[in-house]
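Heads up, one of the protein chains got dropped from this complex, but the rest are sitting where they should.
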Amino acid sequence: MSARRPIPRWADIALLPAINLLLAFLVSGLVVLLVGENPFHAIQVIIYGAFGYGEGLGYTLYYATNFIFTGLAVAVAAQAGLFNIGGDGQAYVAGLGAVVVALALDQTHWLIAMPLAVIAAGAVGGFWAFVPGWLQAKRGSHVVITTIMFNFIAAALMVYMVNRVLKPASTMAPESETIEVAGRVPQLRQFFSFFGYSPVNLSIVIAVLALIGVYILVWHTKFGYAMRVLGANPTASRYAGISNSKMIMITMTISGALAGMVAINEVMGVQNRLVLDFVAGAGFVGIAVALMGRNHPIGILLAALLFGALYQGGQELQFVIPGITREMIVVIQALVILFTGAMEGLFRPSLERAFMLFSPEQKADAIAVSTAKSES
Amino acid sequence: YDLGGKFDKSFNEAAYNGAEEWKKETGGSFLDLELQNDAQREQALRRFAGQGANPIVMAGFSWTAALTTVAAEFPDTNFVVIDTVVDAPNVQSIVFDEHTGSFLVGALAALKSETGTVAFVGGMDVPLIHKFYCGYAQGAKAVNPDVKLIESYTGTTPAAWNDPVTAGELTKAAIDGGADVVFAAAGGSGLGVLQAAKDAGKFSIGVDSNQNYLQPGSVLTSMLKRVDVAVKTALTEAADDATFKPGLTVLGLGEEGVGYALDDNNASLITDDMKAKVDELSAEIQAGTLTVHDYTTDSTCPL
Amino acid sequence: MNTQRPETAAATVPANGWAIELEKINKRFGAVHANKDIDLKVARGTIHGIVGENGAGKSTLMSILYGFYTADSGVIRVNGQEHAITDSRHALALGIGMVHQHFMLVENFSVLENVILGAEDSGFIKPSLDRARKELNRLEHEYDLEVDPDAIIEDISVGQQQRVEILKALYRGAETLILDEPTGVLTPKEADDLFRVLETLREQGKTVILITHKLREIMAITDNVSVMRQGEMVATVKTSETSPEQLAELMVGRRVLLRVDKTPANPGATLLEVQNLVVADDMGHVRVKDVSFSIRAGEIVGIAGVSGNGQSELLESVSGMRDQKSGNVLLKGTALSLKGDDGAARAREAGLAHVPEDRQRMGLVTTFAEWENAILGYQGNAKYGAGPFLDISAAKKAAAEHIKLFDVRPANINLKSSLFSGGNQQKIVLAREMEQDPDVLVIGQPTRGVDIGAIEFIHNEIIKMRDEGKAILLVSVELDEIRSLADRILVMFDGVIVGEADPATATEGELGLMMAGIGKDAPRGLGIAEQGPLP
Partner (left out) sequence: MDISSVLSILDATIRLSTPLLLACLAGLYSERAGLFDIGLEGKMLAAAFAAGAVAAITGSAWLGLLAGLAVSLSTALLQGVAAITLKGNQLIAGVAINMLAAGMTTFLGQTWFSQGGRTPPLPEGGRFEPITLPFANELASVPVLGPIYADLISGHYILVYIAFIMVGVTAYVLYRTRFGLRMRAVGENPKAVDTAGISVVKLRYQAVIITGLLAGLAGAYFSIAQGSGFGNNMTAGKGYIALAALIFAKWKPVPAMFTCLLFGFLDALQIRLQGAQLGGIEIPVQAIQALPYLLTVILLAGFIGKAVGPKAGGVPYTKER
């Protein structure tokens, strides 16, 4: 064995993921082939559907908005060494905060309703994560268990709230009253007709702000520093005078509040009312997004866009190629996660070797090594 | 189709079958789509309308908001929505009197029960399912005022509609609680009810489509909700503006939109007396002499 | 090289033959050439020392011999036979055992389980455990290596953990035993015990390779010694023909002062006062029992003691990391409020700096860049950012300064901290704590695992702080270190200060007795059994 030379940075962050993505599509292509459809056409459709026209792009961005929020939620907790699986539940209950404020203020103006709803949704979502955080900090209860449990509790709570409390008695559908136009978050198409009928709305601005905010929080504030110390080495953080218990509680709260922003996008931006299960698993996608994005805002942005594109492209695929069902889209998404996330190391060794052969000084090295080897 | 998926053996599948039948009879073709999440509703409608599909038929109460928006955008397209009401000139809303159909199977259940206890397993505690329960309970009480009712639901997440295991356990619990007839209104989970009742040698009642054949000899009957007929009729009628009937269409016992299933599979389970009694109740309801309370009108269920 | 190269010793074939021969071993880690054309021959039945600065490549070389790393090139001969050692299993089969610098033990396993791991006789462990218990008993007697076979590793002292490592190797029938810095964490007595074991091994014809930073040990026990510097083997000499001064010079490439030069203390006002302190450990056992002492400005007070007698808890409590059950810590007359899990922050604010015993577990976040560690504990300080924000350039500036002042190598503030050698990691921590200009400095094991060049530097820095009028609390298991640095020595045993000694007059023997609980006012016969047999 020889001294491993790391591959150049550009190859690491661009080439390798690209190769992996290609592989994911290739394997997906086989699945498409299995149902007798043309895989190249399918990929074309996905890409066109996700980015090719305004409305498609709008949908991609709309999905990505959710994934940015849940991805950030997972990432912020992960920075402090906490694994928050509860994004789904936190986003779900945050819907209560959003819808209550929106319904109360839908006679005013969205400029009033939206900030207050953001606070309310953040507070409710934050609370839903604070409790597991508190239990972890004070009682040592593992957040992984408690957040899973809180997802289920949230689901039960919301079925009750929607059906027994928020639903007007006379309607059939399990949903809250509709928010008046003044209380809704404006959709981007109101400003740019380019986006067609897509539901992407001003929540995406909050998402971008959240990305920047998290970046600053984690890498440019004392709090973020403390958070990272805790995540990397809890003993060192006590040594550094950081209160681990407070950090855990605050970090979980921030994480839950971020997940709670999904409610703004869905409840105030798209559905205009609270419906059952509006989160639709975005919290779990957030785990994949955060992991693939290496818990870094830029990575999360890219991963969220990728998943948004897969969602929207997959939908397009269903329209265009009727033989392809929604399950196949899930399969394709899973393959993308598998190859670009879990198996990202697949090509690293060959790539390292390739670079070794192509760079002259390293080439000399490689030869020296191999001759040395054959001598022994 | 609603989020439960196309082939749920009951509601969505019935819609699909209706469309298939229409296709077979008329030679027409249809586009169909399953949704992954709520946001895709408007997108799908617009897409179909944009492609010139006419009519567009939707099954499920969750379509209200999306349809309200899109129907206004495509005034020349005819829409038919099942299970909810959208007030627009180009929309036909079809709702079913599930409560009366459930009333009849409730009566059958109480008549069949030897223990005097009948049970209900719903998918999720949502108004539509309550409407089933409320009708069922009233029917059971109507023939046996002392009947004991056990009411339960599989879950609180969308998995509730696809969780035969929990539904089966609920059924076993109900049977342990003395029930010997269990009505399943739980989508895909209902299969677990039918199985568990069969395993225990008790009776079950299917829902939406005729499910008698699934466990012959154990499924007492099925509460029919002829979505297939509705879809088929809608496709036929709404294709032509001349026959298209915008506004509200209520399909009840009279229209044979709801009812109970009687076929070879359960013929031996339902005695002539039982059939006579239920048919009598059915006639009374249709005549208006017997009213069955509809839960969804005021979210209460007077028993 | 400014020193003349001494005649390479033991070049002719020794009576018992060579146990190990390494020829032209090369190993690179990325840009670092850790081993350059290394030649090393070890005679069978001898103790062979290897010395060298931190990062000289000692551990790397031994890891290659043990099959943990694979050399890029070179030849390994064991007992004259050439072998390409591909993995540790292979090395073990050749009779090579290794006690790693950082122990390779499974912490929540018992001693027995650790010993048999990888050397089980059959699919079921019961017979192996029984056999190991017997064998261990025999080895224990043969080498006077006492450990409780059923104790859990994390519950026993490092000294005992090391015995387990040695027993592990012996159990596997090692003929050649490699020890990488075995005494770094041992008390003098434990070290003596270890050396007795090594001598027994030598008598039995086994071969020992000993890496250490302590020249005293090299002189005392080895037959031959090799010196490494910056990846190269600079010399191999007979121990009897060399001196510590010569070895030090070979290692560092310059003359090193091997003792501390200091003027008498000139104590001022009392800065740190500890009153009736009672502290419990994580399990709730009281480890510090009613300890009181005070330190004045310009004074170094050393706490000596066998590790595990409450020093760690005392340090952690004084520095705010651990709640006290009762008692007070006063800084300049004001009691510190140390309650809550952020007590360390308040201690620092009050002017107390803390160099922890365990730099990797506490003092550093090893995954952080060097500059990020340069502000650890002071992240809230206004000079590293206004309000909630972190001023990265200020932190980097401070880091660069620390590196310059303390000669940290490599001088790269962006390097991940885990990639610095232990000595340099220690300097990073020291620089950070000392440069805050604290009133009181609390230091645990300042030179653990650090090479002599760095030790000299660190000791001088500590004296300099004292002379600037700081109060310094020094905890170390190195008696030499305590005796040469401290102005007063307190001896701790079983959570109690059992006596005070004057470093100028106290002998090592006296201190040793006090440390074993047999001092002047010591409670006799307490807990001695746990510490092993008396000398």
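A, B and C label the chains in the order they appear, each numbered from 1.
We adopt the following convention: a contact is a pair of C-beta atoms (placed from the backbone, for glycine too) under 8 Å apart; a residue touches a chain by one contact, two chains touch by 3 or more.
Worth saying up front: this structure is predicted, and the values here are computed from it rather than measured.
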Visible chains in contact with the missing one: A, B, C
Option from B:D83, B:D125, B:D180 or B:D208 whose C-beta touches the chain left out: B:D125
Full-complex contact with the absent chain, from B:G123, B:G139 or B:G192: B:G192
Which of B:A72, B:V165, B:A283 or B:L303 contacts the chain that the document leaves out: B:V165
Contact residue for the chain not shown (choose from A:L23, A:I46, A:A91 or A:L135): A:L135
Chain A residues that touch the omitted chain in the full complex: 1, 4, 31, 34-35, 83, 85, 135, 139-142, 144-146, 148-150, 152-153, 156-157, 159-160, 164, 284, 287-288, 291-292, 325, 327-335, 337-338, 341-346
Sites on chain C contacted by the missing partner chain, in the whole complex: 29, 66, 68-70, 87-93, 98, 100, 104-109, 113-114, 116-120, 122-126, 128, 168
Missing-chain contacts mapped onto chain B: 5-9, 13, 125, 150-153, 155-157, 159, 162-166, 168-170, 172-173, 176-177, 188, 191-192, 195, 214-215
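Here is the rule we go by: only the chains that are shown with their structure count from here on.
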Chain whose Cα mean lies nearest the overall Cα mean: A
Length of the line joining the C-alpha centres of chain A and chain C, rounded to whole Å: 45
Distance from chain C to chain B - Cα centre to Cα centre, in angstrom: 76
Residues of chain B touching at least two other chains: none
For chain C, residues that touch 2 or more chains besides their own: none
Interface residues, chain A side, partner chain C - complex: 1-6, 219-226, 228-229, 232-233, 235-236, 238-246, 369, 372-373, 375-376
Of chain C, residues touching chain A in the complex: 26, 28-30, 70, 72-75, 84, 319-321, 340-348, 354, 356, 361-368, 372, 375-377, 379-380, 384-385, 388-390, 392
Complex contacts: residues of chain B adjacent to chain A: 31-40, 42-44, 46-47, 61-62, 64-65, 83-85, 124-128, 131, 155-158, 296-299
